[in-house]
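Of the protein chains in this complex, all but one are displayed in their positions.
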Amino acid sequence: MTSSITVARVKQKRIAELISHGKRLDERGLNDFREVQLEVGVIERAEGSARVRLGKTEVMVGIKIEIGEPFSDVPNQGVLTVNAELVPLASPKFEPGPPNENAIELARVVDRGIRESKAISTEKLCIIPGKKVFIVFVDLWVLNHDGNLIDASAMAALAALLNTKIFNYEIKDDEIKIKPGYTQLPIVDHPIAVTFAKIDDNFVVDPWLVEEQVMDARFTITIDKDGKICALQKGGYGYFSMEKILEAAKIAQQKAEELRKIVVKG
Amino acid sequence: MTSSITVARVKQKRIAELISHGKRLDERGLNDFREVQLEVGVIERAEGSARVRLGKTEVMVGIKIEIGEPFSDVPNQGVLTVNAELVPLASPKFEPGPPNENAIELARVVDRGIRESKAISTEKLCIIPGKKVFIVFVDLWVLNHDGNLIDASAMAALAALLNTKIFNYEIKDDEIKIKPGYTQLPIVDHPIAVTFAKIDDNFVVDPWLVEEQVMDARFTITIDKDGKICALQKGGYGYFSMEKILEAAKIAQQKAEELRKIVVKG
Amino acid sequence: MTSSITVARVKQKRIAELISHGKRLDERGLNDFREVQLEVGVIERAEGSARVRLGKTEVMVGIKIEIGEPFSDVPNQGVLTVNAELVPLASPKFEPGPPNENAIELARVVDRGIRESKAISTEKLCIIPGKKVFIVFVDLWVLNHDGNLIDASAMAALAALLNTKIFNYEIKDDEIKIKPGYTQLPIVDHPIAVTFAKIDDNFVVDPWLVEEQVMDARFTITIDKDGKICALQKGGYGYFSMEKILEAAKIAQQKAEELRKIVVKG
Amino acid sequence: MRKTHEKLINENSTRLDGRKSNQLRPIKIEVGTLSNADGSAYIEQGKNKILAAVYGPKELHPKHRALPDRALLICRYHMAPFSVQERKSPAPSRREIEISKVIREALEPSVFVEYYPRTSIDIFIEVLQADGGTRCSGITVASLALADAGIPMHDLVSACAAGKVDGQLVLDLNDIEDKEGEADLPLALMPNLNAITLIQMDGDLSINEFEQTLNLAKEGCKQIHALQKDALKAKYAAVKEVVEEK
Amino acid sequence: MRKTHEKLINENSTRLDGRKSNQLRPIKIEVGTLSNADGSAYIEQGKNKILAAVYGPKELHPKHRALPDRALLICRYHMAPFSVQERKSPAPSRREIEISKVIREALEPSVFVEYYPRTSIDIFIEVLQADGGTRCSGITVASLALADAGIPMHDLVSACAAGKVDGQLVLDLNDIEDKEGEADLPLALMPNLNAITLIQMDGDLSINEFEQTLNLAKEGCKQIHALQKDALKAKYAAVKEVVEEK
Partner (left out) sequence: MRKTHEKLINENSTRLDGRKSNQLRPIKIEVGTLSNADGSAYIEQGKNKILAAVYGPKELHPKHRALPDRALLICRYHMAPFSVQERKSPAPSRREIEISKVIREALEPSVFVEYYPRTSIDIFIEVLQADGGTRCSGITVASLALADAGIPMHDLVSACAAGKVDGQLVLDLNDIEDKEGEADLPLALMPNLNAITLIQMDGDLSINEFEQTLNLAKEGCKQIHALQKDALKAKYAAVKEVVEEK
């Protein structure tokens, strides 16, 4: 066994023991998030943008709006596209190249929260049914990875969507003419993701990088504005008991409400 | 020289010697195919499908029909597209990723048999000349590789094409409307591929994996329903004499007739 | 330190010393180009073509003209596309695969010379404004790399453009009909690239491969037919003084005039 | 999603395919289907038709990917172009990449990976026909392929979805129920250990509904666990027969 | 390029954004922005918003790429999809690949690469918003990230473009001046050594104009050099404060 593995195990043991006593290395309580800092409208070139700092984790989200074709099965609805890049600037573990499975999972979990909570009124993004709709590109740009990218990205995505304006237009002879002024993107729900790490048999909320490195698994619960669950995701090589999952769902409901206040007023 | 090379040479010698006495490791005669098992219509989601077992070699073929544009030089003909995937499930030698040269050659040899024998009446696949035609996607899915993928795939492709139905349609105001019911894909020839392996100076038909591993080269002859040759392909690092090639052509004619009975009645 | 590095340093020292005495390994003066040989119209299939030999460096350029859509910000201008391939035939250092940074830089430097000198009257390549324009594909095919690919490629590209003919056409009911005969591609400037290598503190013009291997940096100046500078590019890990750059610009003016005579009369 | 059917469950509480709310689709399982793989299995669950093969434990290339203290699980979930209504490109989609990851993470807790340091265990899942719930069917069949390869495991992993359709909680959603229903919750379980190794959800569930859906999915997993064990027994019985005949 | 403005410089010699011909855009620099990188910095130059991070010197994979006598500089200049008017695909464009190369070659002369044989020094530049001159801003900020990483350097590299707009020579072109002007000449300099490490040009300049433009760009680089040094000092002062507080 290499010494780096030994070190990892010692660290894991120490963190797990702390947690079993209700404590964490960074002195948070088991169900405490790190401090959230939020800036919106930071990218003037984008239709919407937000930068979220969750402790030292930092994610920038930019929204671009383009005109394109709807999917044939939903001809009168706009299109949502979420993409995540783990750019190598953000962590020594990230490498240049097309999104790997971690980036794809991140994008898809954030996408699912927005989509399943029906946060965007996509039918209002239809321009000419079956032909032209608005496409909403949500690009998650991770700038510094210190753990819990999902929750930070979901908050940044929601804040950026709330910050998004679409140019006004009118239709003349089947052609789209841009008119002066902007209209707010219609956002009707506010999904918030809450992620737990399982370390030994305990759950902690909002794991930071050191906890992620030793966790058995993680579990993300996305809660809509009515306190309902709209998306779940398990990650990592561990497993859960039924009881822990139900317990986590209740904590998530409460945490989501706290975080939502920060993001929505943001 | 590594021991694995020595083993391969010993094996090669033994198989070659057997063949020089008219025998094969699996007790077939030199010009015997392995048993062919054929199932059609196994994939209800596909417009046509077939699963062929040639000994332990197993190939699934699914046909999808889509509407697309014709090539500009043949504006009133449908389009045939053959693709092969050597999925890693089928052999320890296959790796995930885009089709390599072996998969591409396999697809192109099967394609050539269908195309050159004019098996599909492509002019009947024209919907609106120059604008809309049917595209026939033939996907060869190799499930277990025990040798002679070409012949197994060609049979599966032919069986799947014979099993294919296209939805009915009518044209109103240059728009295609789907109508109830289905029409058989127009198949007017029945190309059969027959592959030989050259081991030392002898040819055997339908080589299985162990024979392929020791063969010098392979030679595939595709025969149409009139007993004519419509495609040839040499593979591997060996060479042939003129005489052996002409001899093989005659055997192929006869073998093709036998196999065609199995596939066409299937 | 490995012996190959030592050898390289010894070579570098020797070449640098020669140059400090105004001499070069291949007996040229510091500001002499190698002999330029030019053939045009060598590829009948292409709308234009040229093959340039600059010493042993050899570049083939083929021009293809296609009809496509203009960029939305310049709806009444044709499109120029320059692509370079460093095919592995040309050098033991070139590898198969998509263009790497060297090939991309080469293409973009040649592109910039043509584009910034406005060598092609792109507004004359408009067929139907906003809808159909001619696209000019310039493919740089390096056949033998013995140094200074930029200047050889720029000359070959210019010669090929001067050799290019476009088929005649007329527009009937918004459809483009090809008519008999051809018209010369409208070329109104003749940009020539002149590249310097910096070896120790001296500049030599038209570096060959051995000089490129030991140079600190290179500097390319593209000069239009009025003697003005239309593009610059620095490459390599060294640096320049202001004085050397200004000195080079004057030499480039003069060299460009000499080379232009060869290419334009070609 | 445009609704193609007004009601997915009729007044007699019967689903479009005739099932009751807590009923699995018909399931057919075969173990040891393919001759080349070290282990393999095939499942039909409703119209899902899925093959799984396992190769390994085996040497890993390139070596720097090897783990010093355990086997590396590699998993590819892949759909044939003809498996779905509109032809799917054979290149792996983002969806397939995510599902490959969650399936790997659902199977790994079941495997004694520490027995085989520096090796890889490769799991290949080919969806030949898809009709909803393929990640669950894929886990179920891949776990059998691992068993067939003789890889030591804590328990079989059994997977099944439950969800909400027309306001009712139902087991084992098919494609149309998944697409037009209100929620879909795929679950993977090692039933003997009560250990959940995969949980995902799309949709809209209150905490109460979530608890009930979870329990429904768990019951589904247990039924599937029994079918998995039967299929393994059938394989061994067949092998035994062959061996004794010789 | 279709002209969107009749005049880019008005009768009072004022540019569209209110600057005089030899004036830089407002510049804000921060050193040590990111916690994971060994060195990092952030710049706003007009509407350009650019982050740079440096990792290294560090071991190189695969090893055969390592250089026996010096460190390998790796540089990636990359634009976020939302950094420009029309969404840019996140895959590196040909333009980004060329710029990555010229930036690497602009920074390498400043680094004592021979101190770290067989290692790599990785420089990552992310353009969050682009408004012309991003390669120069990128060099300026990346040089600070190298300094912040504690990598020994001959001098900071300072970069700035000059060019010709409406017939006048101007400093530090923004996007519209770059696109609709007559020439753009980006320059990178190690000011203490008078060494030019990047020079490119698009446009149309006589030899005389070229000399003047070069001098104008050089003056811009020197001003930026002063701002770079201030930013480094601010970082060290802040660090000192934190250390002394403890």
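As written, the chains take the letters A, B, C, D and E, and residue 1 is the first residue of each chain.
In this section, contacts are C-beta pairs under 8 Å (C-beta built on N, C-alpha and C of every residue); 3 or more make two chains touch, one makes a residue touch a chain.
Values in this document were obtained by computation on a predicted structure and should not be read as measured data.
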| item | value |
| --- | --- |
| Touched by the hidden chain, restricted to displayed chains | B, C |
| Residue of C:Ile15, C:Val36 or C:Met60 touching the missing chain in the full complex | C:Met60 |
| Residue among C:Glu116, C:Asp146, C:Asp189 or C:Glu212 that touches the chain left out of view | C:Asp146 |
| Of C:Glu27, C:Glu44, C:Asp173 or C:Glu243, the one touching the omitted chain in the full complex | C:Glu44 |
| Options B:Arg28, B:Arg108, B:Lys124 or B:Lys165, residue touching the unrepresented chain | B:Arg108 |
| Which of C:Gly22, C:Pro88 or C:Gly227 contacts the chain that the document leaves out | C:Pro88 |
| Interface residues of subunit C (partner: the chain not displayed) | 42-46, 49, 56, 58, 60, 62-64, 66, 83, 85, 87-92, 96, 98, 137, 139, 141, 143-146 |
| In subunit B, positions touching the absent partner | 1-2, 5, 73-74, 99, 101, 104-105, 107-108, 112, 115-117, 217, 219, 224, 227-242, 245-246, 249-250, 253 |
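Going forward, only the chains that are shown with their structure count from here on.
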| item | value |
| --- | --- |
| Distance-maximising chain from subunit D - centres being C-alpha averages | C |
| Rounded Å distance, subunit A centre to subunit C centre (Cα mean) | 48 |
| Subunit B and subunit E, separation of their C-alpha mean positions in angstrom | 58 |
| Residues of subunit E touching at least two other chains | none |
| Sites on subunit A at which at least two other chains make contact | none |
| Pairwise touch network: line, ring, star, complete, or other | line |
| Touching chain combinations (by label order) | A-D, A-E, B-D, C-E |
